[in-house]
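Note that one protein chain is taken out, while the other chains of the complex remain in position.
A, B and C are the chain letters, set down in written order, and residue numbers restart from 1 in every chain.
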Amino acid sequence: MSKVEVKKVVVAYSGGLDTSVIIPWLKENYGCEVIAFVADVGQGDEELVGIEEKAIASGASECYVADLKAEMVKDYIYPTLKTGAYYEGKYLLGTSMARPIIAKAQVEVARKVGADALAHGCTGKGNDQVRFEGAFAALAPDLHVIAPWREWDLVSREECLDYLAERNIPCAASLTKIYSRDANAWHISTEGGVLESTWNAPNEDCWVWTVDAEQAPNEAEYVTLNVEKGEVVAIDGKAVTPYEALLDLNEKGAKHGVGRIDIVENRLVGMKSRGCYETPGGTIMMEALRSVEQLVLDKASFEFREELGIKAAQLVYDGRWFTPLCESVMAASESLAQDVNGEVVIKLYKGQAVATQKRSDNSLYSEEFATFGEDEVYDQSHAGGFIRLYSLASRIRAMNAAKK
Amino acid sequence: MSKVEVKKVVVAYSGGLDTSVIIPWLKENYGCEVIAFVADVGQGDEELVGIEEKAIASGASECYVADLKAEMVKDYIYPTLKTGAYYEGKYLLGTSMARPIIAKAQVEVARKVGADALAHGCTGKGNDQVRFEGAFAALAPDLHVIAPWREWDLVSREECLDYLAERNIPCAASLTKIYSRDANAWHISTEGGVLESTWNAPNEDCWVWTVDAEQAPNEAEYVTLNVEKGEVVAIDGKAVTPYEALLDLNEKGAKHGVGRIDIVENRLVGMKSRGCYETPGGTIMMEALRSVEQLVLDKASFEFREELGIKAAQLVYDGRWFTPLCESVMAASESLAQDVNGEVVIKLYKGQAVATQKRSDNSLYSEEFATFGEDEVYDQSHAGGFIRLYSLASRIRAMNAAKK
Amino acid sequence: MSKVEVKKVVVAYSGGLDTSVIIPWLKENYGCEVIAFVADVGQGDEELVGIEEKAIASGASECYVADLKAEMVKDYIYPTLKTGAYYEGKYLLGTSMARPIIAKAQVEVARKVGADALAHGCTGKGNDQVRFEGAFAALAPDLHVIAPWREWDLVSREECLDYLAERNIPCAASLTKIYSRDANAWHISTEGGVLESTWNAPNEDCWVWTVDAEQAPNEAEYVTLNVEKGEVVAIDGKAVTPYEALLDLNEKGAKHGVGRIDIVENRLVGMKSRGCYETPGGTIMMEALRSVEQLVLDKASFEFREELGIKAAQLVYDGRWFTPLCESVMAASESLAQDVNGEVVIKLYKGQAVATQKRSDNSLYSEEFATFGEDEVYDQSHAGGFIRLYSLASRIRAMNAAKK
Partner (left out) sequence: MSKVEVKKVVVAYSGGLDTSVIIPWLKENYGCEVIAFVADVGQGDEELVGIEEKAIASGASECYVADLKAEMVKDYIYPTLKTGAYYEGKYLLGTSMARPIIAKAQVEVARKVGADALAHGCTGKGNDQVRFEGAFAALAPDLHVIAPWREWDLVSREECLDYLAERNIPCAASLTKIYSRDANAWHISTEGGVLESTWNAPNEDCWVWTVDAEQAPNEAEYVTLNVEKGEVVAIDGKAVTPYEALLDLNEKGAKHGVGRIDIVENRLVGMKSRGCYETPGGTIMMEALRSVEQLVLDKASFEFREELGIKAAQLVYDGRWFTPLCESVMAASESLAQDVNGEVVIKLYKGQAVATQKRSDNSLYSEEFATFGEDEVYDQSHAGGFIRLYSLASRIRAMNAAKK
């Protein structure tokens, strides 16, 4: 395959080994100018400090850093939470939700600098390549996309380090790296190492943000969340922005070992992978939202919200954020969330976040209706007619069978 | 409404206050012979000891007791577990799954004794009346159904006790009963009392089978489950029947506080209710089955299984067991379960049951495919073509937009 | 059951036999003032001429007539069309879509006149009672609802005519009426008579608006529709309002025998019924919308639109219009409709309306991409990678099986 002609490429740069190699590799193989783009999605200062200098030292002609943290929580995570999405029943989509906003900001930089190509450092076996390139296709179909990991023949950390050394590009990366990790404000994921065999239990090295339940406090802690239209808006009585809410709940949850999952999941590209994910704050938020829904959604609405959750999880995981279908699913969940107002008390204890108290002005629950005894709204005799009609088809079918 | 003519009625009898009143009430109000039917679904010896004598003392001419425990777990619970059904995301359907088998056995007694009517002690506000009568409609559309709670004017325990006292029918029931409970081999449910306000947390009286996480052992316990075709077949290396598996895991789970939920749910009859449910063994089983599914189900199959779970939960909860639709959904999940073989280690600790190790001969996970580096099956360059086609519609749509 | 206390009731009045009886019956049985409410939804002048006088002659103290035709098409029918709803695969929901707007307007009259009750003339076996009362529950839960057909003991047309005659209330209704019909701007339905046996074919009396295909012109006619955001906005180049569009297409379709269906459907109240429906204009509109969707919706979006259609059909048929779930489903379809712009030529001939030409600025179809040969966007070699990943799980599973 002959390479495309490229003059200026914007690469999603993390400061890690892979993307440090990508900068010189692009220059050498495409003869183009390389602009580094760094998205701050809450991966932590450790990765961000001095990153612009690093990018320049690796050969980038410029480096743009965009702080996307608040926008990510408000416009990507909060809408997804309203759908109740858990990928394959468990995964809170931490990596998935960050990719579209990064890709979008990267395209914006490309437009600003007049680039004709985009590059990323995702491998050819993962989901992220699809998420990036899916977003690029929707937002910038005219720009070329370069995925060095699918092109070059470097296949080990050692080769990457040698590549940099030969070019005198400084890099602090170590030769061995047991785990592959990805972090943002919402979560941290860990893959590889001992996790590569599903018959190995995760060990203490597999977990980064949260304490083991065994090491968590022996006293439970309670946190009160206010929810409006399906969004956490206050914690313990104090109004918070989405990003503040997440930071606060991350801290509380991590302390109690909340939000760990260990999952073997189906990647979009056809194979399975195993990961340990820590989402302490998100786990608390989901418990709060689902609890308010218990009060305010009627039976059929709750079922539809569950179906939307399954669909949204697939779409977000699969990198379909910028599609009409994803917008349609989000429009449906946004509509259902209009009634989801209330207050919830969550108990944090030894790895669990459990709602113990909940109330809502929109609650369809009523002590009066639910309990034994007469009330104004519900007449027990109504049930006889209800059941008769509800089971009429069964009755007729059975009567048919009896005739034979 | 004029009463139907009834000669002999079989009543689902529990030995409790309600059904003790129902026996004489039926005789007086319908002038019919009353046969008591007791289903042993694992509610416990306390309720069953001396129950035949009690039924006769209350006026029943005969009392049949059927041991349905093993059949219930094997033919009702195990098939439901394969669907992954959680009603409204949480509830493991403990009461719901017991009703169809009780109703079926009750109909069998009615056929045997030549009865022309069936009666139950469910109130007019709950789901169970629908489940019983839905089953009756499907299995015995020719038999009359009497639901005394929807007919009589007794509205308190005191009135019920007075009713028995006036007739010199002995009854050990107490005047006050704070909680309404239902137990079988699978679970125990608790409603009423402090739980009537959703803003009250459950207190220690609300829980019966399981210890508080705070009181659970400080040491985790591990249990190994073998799964074949979606069914737990061995525990810690020992082959077990479905019922034995449940008994064993109930004990293990209860000790560690596993399997509690506190939920506000939508009843089928239109209002919400709040309940605390304890399903220790079932919670462990579900974790095991879902964990093996993680290994063996492909992406689209896993998603369909999730959809089947939502549907099955609704059908079972709504008393639709004996319908063609329920059979169809179960046929689909039974089919998917054919590959669900494997072994799982579950960690029990402070209220949680979490799979830490899992393996399967049918596993679609492979270290070789998932990890970095080349392999025989997966060529990273394939991904470029995949993504291009996968996002083609997005690309074309964006190109259209750019033309405008 | 003791009757509720009612002072002033607004009854949905059609001028037919049933509702003519209801007015005096309400006065006599509830001792209340009766206000007649007539909804003009396009049922035709024959039913509307002199209706106010008739209502007064029957004993109503006032009669309100509301012209709902334009609003019905714009706000109830057009949104439903975007979902692609066909109830049970066929029925275009003609009666169902009219009920919520009638009920809403009736409630508005009740508020205006200070009524404390609402009444309708629907029988106890049909869907319409549920649709009216479902809307009343959502819009006016404080008002009493009276359904005379479920209360009184009149069971034949003869008894109804006698009832009026005894009170000297004039009525032009005939003693026998073979078919039960319901018409509005969208459709006319016919039930009863020869249709009561499903083994009888409909005869010519069963069809009212449309000609038999055999009698339709031997020359096809072509009509061109413009669609914007999922709505028909112009016909043969002339801009039209939704209501105008419907009138025009009804005429064109009826002339060619378009839009007949003969269906046995599941009523919401548990039994089946058989009806012949004529929806000439609607059938043409649906063909036009679906044809534009063929051009603009991607694969996954089209599938979701099909699922939304099934859900919306159930909700609308079941009288769930004024529910959060219905709003959510409509929000999703409204979102998907944003791209549904285009132009379609429909051929009308002998009972069929078939799109023969279609185009759209948003079309994802491209001659260049679809046909044999190379193009810029699609490289055939991409397909190899796509297929490899797309079928990877199958491959791994088969490799597992081969190992055993």
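Definition applied: contacts are C-beta pairs under 8 Å (C-beta built on N, C-alpha and C of every residue); 3 or more make two chains touch, one makes a residue touch a chain.
It should be emphasised that the depicted structure is a prediction, and the values quoted were computed from it without experimental measurement.
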Omitted-chain contact residue, chosen from B:66, B:98, B:271 or B:353: B:271
Touch residues of subunit C, complete complex, unshown partner: 84, 88-89, 123-125, 129-130, 133-134, 137-142, 147, 149-150, 155-156, 180, 192, 196-202, 213-214, 218, 220, 262-274, 290, 294-295, 297-299, 302-303, 306-307, 310, 314, 319, 322-324, 345, 347, 349-352, 354-359, 363-367, 369-374, 378, 380-384, 386-387, 390-392, 394-399, 402
Hidden partner interface residues of subunit B, rising order: 266, 269-271, 297-298, 300-301, 304, 311, 320, 323-325, 327-329, 331-336, 338-339, 388-393, 396
Missing-chain contacts mapped onto subunit A: 298-299, 339, 361-364, 366, 369, 377-379, 381-386, 388-390, 392-397, 399-400, 403-404
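Methods note: only the chains that are shown with their structure count from here on.
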Same vs different contact residues, subunit A with subunit B, by half of numbers used: same
Interchain centroid distance [CA atoms averaged], subunit A/subunit C, Å: 41
Mean-CA-position distance for subunit B and subunit A (Å): 32
Subunit B residues counted as touching two or more neighbouring chains: 298-299, 363-364, 366, 369, 378, 381-384, 386, 390, 392, 394-397, 399
